[in-house]
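My structure is below; once you've seen it, I'll send some questions.
Every protein chain of the complex appears in place save one, which is left out.
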Amino acid sequence: MTAPSDARLRDIFVDMLIARTQAGRLWNLQRQGQVGTVAPIDGHEATIVGAAHALDPEHDWVVPQYREPLGLRRYGPEILERFMLYNLGHPAGGHIPEPIRVLPNQIALATQIPHAVGIAWGMTLRDEPGVALAFFGDGSSSEGDFYEAGNLAGVLGAPVIMLCVNNQWAISTPVHLQTAADSFAAKAAAFGIPGVLVDGNDASAVYDAVDEARSRALAGRGPTLIEATLYRLGAHTTADDPTRYVPAEDLEAARRDDPLLRLRGYLEDRGLWDDGAQEATEVEALELLDRALDRARAEPLAPGSLLDHCYATDTPRLARQRADLTGGSER
Amino acid sequence: MTAPSDARLRDIFVDMLIARTQAGRLWNLQRQGQVGTVAPIDGHEATIVGAAHALDPEHDWVVPQYREPLGLRRYGPEILERFMLYNLGHPAGGHIPEPIRVLPNQIALATQIPHAVGIAWGMTLRDEPGVALAFFGDGSSSEGDFYEAGNLAGVLGAPVIMLCVNNQWAISTPVHLQTAADSFAAKAAAFGIPGVLVDGNDASAVYDAVDEARSRALAGRGPTLIEATLYRLGAHTTADDPTRYVPAEDLEAARRDDPLLRLRGYLEDRGLWDDGAQEATEVEALELLDRALDRARAEPLAPGSLLDHCYATDTPRLARQRADLTGGSER
Amino acid sequence: MSGTASDGPGGTSDLTMVQAINETLHAEMERDERVVLLGQDVARNGGVFRATEGLVEKFGDRRVVDMPISEAVIAGATVGLAIAGLVPVAEIQFLGFSYQAMHQLAGQVARLRYRTRSRFEPAITIRAPFGGGVRTPELHSDSLEGQFANIPGLKIAMPATADDAKGLLAASIREPDPVLFLEPLRGYRGIRGPVPDGEHVVPLGVARAARRGHDVVVIAWSYQVELACRAADTLRGEGLSVGVLDLRTLVPLDVEAITEAVCHCGRAVVVQESPETSGFASEIVATIVDECFWSLEAPVVRVSGYDVPYPVGRLEDLYVPDEARIIAAIRRVLDSA
Partner (left out) sequence: MSGTASDGPGGTSDLTMVQAINETLHAEMERDERVVLLGQDVARNGGVFRATEGLVEKFGDRRVVDMPISEAVIAGATVGLAIAGLVPVAEIQFLGFSYQAMHQLAGQVARLRYRTRSRFEPAITIRAPFGGGVRTPELHSDSLEGQFANIPGLKIAMPATADDAKGLLAASIREPDPVLFLEPLRGYRGIRGPVPDGEHVVPLGVARAARRGHDVVVIAWSYQVELACRAADTLRGEGLSVGVLDLRTLVPLDVEAITEAVCHCGRAVVVQESPETSGFASEIVATIVDECFWSLEAPVVRVSGYDVPYPVGRLEDLYVPDEARIIAAIRRVLDSA
């Protein structure tokens, strides 16, 4: 286990700030009807970015839920590009280009966890170094897929990291209605694997925990379940009204523990950050976003895309439907 | 918690012996092609019978997997009758008559556990006293339904007892390929409920554990997961050849720990059992079985039964199919 | 619910579909204290579409229950609740996630009566929104009714109007058999109309002539009825008489009404949002062949989604049948010699 260096922490902070800034802009653009539904990352930055920085993009896979993309800069600028396409409802949003080891967003909760186990297992079968890290929420942990995948990972000793992002809410459902377990980390006992509870607002702690889990996995000592506790600072999505159910005082308290404030303070104390850096990064974040959005808007889309990539080659029936769709047929 | 009285233990032993004796006869009858596939109870008697005796048949529900019926005499002679109908492929085998609080066999592994939670929850909603006990195997514990049901039970504090019958095998799959958890009882940590590990060859210990879980549940203190460890002394079913995978020496060791031998020894030591009782009970067991089988064989079966009870009343389409089936229609 | 105009008892109120559903849930919970609601975000939040708004406040959190995110245990628990004598009404937040519960729905809920020879009464209602046109993420819009219709033991209600949303939901909750009650996302706020105040029950298994016509009949269900009616109205301007038959329930299927309409017209179009292959429209065509082959003057034409997964937002309008595609199909059937 190596604690992240200050340089690394500064990099992490940059990614966190960029994510937060872009999320804010996207929220506003959605309100103006310019982009699609958004699930804000606010409050999750230390966990998502901290975890991503503990991984090796060349070898390690990231298997996200849906709240992570803005926090995955470390895996390359293509993530943002594809996320904008995705947000605008363009099918190319699901195509993260080779060789980036990130899967597209998963909408069906927890289904991605078996995929991560399969990837990790597959890497061992191919004698490739590397781990797979699956993000999933507190709510998603109630699905059978989480347990079945965790149990299999334990049996196989697969190099997988199951990272439960406990933001206290699943839409309107608070964690105490989600489980009576002492913690989500405690569920590791069901799989016979280590369960680690970490402060998800502390990027350094998350980095540490993932780094350690990764070392374990690479050493052939199997999977780890990590729970990062934090607080969802925004709405579930732009379609949600959290004032119906989030107690104002809880949110207030959580805001005081904002992961960005904490890491910024640490860096400022060490002279590694100042208002200038802050402003420049925010400007850069928005420029990056605007550019990605512009490109996404300009991405062409042929009607035939509707039918592409369902099969490697069209079945005869699909070929007939393609003719119907593109007017090539009388039918 | 009340340890079972010696009188109770004698009753338990009678039921265990009857179950074992009937299982043996059924095995032979199957080999002669006279009855259908059988999943032998051998080795499971102390757990199944011990648990059943700790319940109150008037208020408590039993939700079985498929290996239990011969051990559920405590819930009434109808259980055996229906089991024979079931074994012979008669649809009435699924109809355990009112007011017996036992569900029919469940073939889809672990699906019965959510049902038990639903029953238990339903009883609290109706302010009825009583618990629901679900039996399930070590193998079944790998299904999402087990975890999802356990987690829900924990959240609701439902009066349910989840009894994992760990007989070391799921067909040919040994427990170490089923999970890396320290025990199946340890999985209770995932639900925030007590997990109890008990010697499943010790009827008294099983009785105790279920009795205590029941008291907890009735006192409003929620569910319990119990793991009873034992060894499957027979084949998975009559269709299975365990010599392909069960190490002979393991089976040999397990036979020395046969739950019937142990309880018989205890009772004999106290003068509560002797060869006469043994023989008389065995004879009774076979008589009961033969009578139930005879009755099951004689049970009439109209072709229309095929379509009965799919809906409360036939849909028009089913009515047409009924006419087809029974020759009432040209089609 | 607010924003509704009523003309008093015995009269009607102008409601959206989601309002009609919400009112019916209120009324049925009032009527029968065995009715309990369970689902994700149904209590405090009133459902992600507000279908269950106000219920937890009125009936308490014992009868309106926010569940952990497990569709399988939501469905599975209904079996136990029904055995315990309750009348569960469960919500699957989006029909696409019923796949997570398929083993409980198809293998358990649908078979409880058959397996136990009616020892237990599966008075279970499973509500779920589905259907396209509202730019949802993956798996929120998929039309799976053709798959469910192949599962014996389930009934399937798919209302197309606010009136039927009330009448069929009331019937579904009172049914002794399990009913899958499917609510079109586009209809929640996009469909509104007069709904009878007070008791209003529409029996399952009785189709509705949404438009009468004698040149051709369009057979549809759920939101496609709306589109079919628009197509019929457009073509009426051209002097064509296009009937629209709203199936209302797929199981039981009103074979008599289908037969009557198709035999009358001799020509039929079937509309569905599901992929073409093995969708429920194929069943309708096969049923028509069974019942009215000799009356057919032209092949029955299906209008369907394509044989690909329900697509992302920018491709949605290409995928979902619309008025234009229905009109084209009608013309094809009419032109067919």
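Before moving on, here are some points about what is shown:
Per-chain numbering from 1; labels A, B and C assigned in written order.
Going forward, contacts are C-beta pairs under 8 Å (C-beta built on N, C-alpha and C of every residue); 3 or more make two chains touch, one makes a residue touch a chain.
Predicted model only: the values in this text are computed from it and were never measured.
Although one chain is omitted from the display, it touches the following shown chains in the full assembly: A, B, C. Note on the undisplayed chain: of the listed residues C:206, C:263, C:285 or C:328, the one touching it is C:285. The residue from C:47, C:96 or C:184 that touches the chain not shown here is C:96. When the missing chain is restored to the complex, the residue among B:88, B:218 or B:251 that touches it is B:88.
Of the listed positions A:58, A:98 or A:269, the one in contact with the omitted chain in the full complex is A:98. Take subunit A: the residues that touch the chain left off the picture are 61, 91-92, 94-98, 103-104, 108, 111, 113-123, 125-126, 128, 132, 144-145, 148-149, 151-152, 155, 308-312, 315-317, 320. Residue positions on subunit C in contact with the hidden chain: 96-97, 99-100, 102-103, 106-107, 110-111, 114-115, 138-139, 144, 146-147, 149-153, 251, 253, 274-275, 277-283, 285-286, 289-290, 293-294, 296, 298-302, 306-309, in rising order. Take subunit B: the residues that touch the chain left off the picture are 36-37, 66, 86, 88-91, 93-94, 105, 107-110, 139-140, 142-144, 170-173, 177-179, 239-240, 244-245, 301, 303, 305-307, 310, 315, 317-318, 321, 325, 331.
FYI, only the chains that are shown with their structure count from here on.
Of all chains, the one whose CA centroid is most distant from that of subunit B is A. With centres computed from CA atoms alone, C is the chain lying nearest the middle of all the protein shown. If each chain is reduced to the centroid of its CA atoms, subunit B and subunit C end up 39 Å from each other. One finds 44 Å separating the Cα centroids of subunit A and subunit B. If you average the CA atoms of subunit A and of subunit C, the two centres end up 35 Å from each other. Shown for subunit C are the residues in touch with two or more other chains, namely 67-68, 70, 72-73. Counting only residues that touch two or more partner chains, subunit A has 142-144, 177-179.
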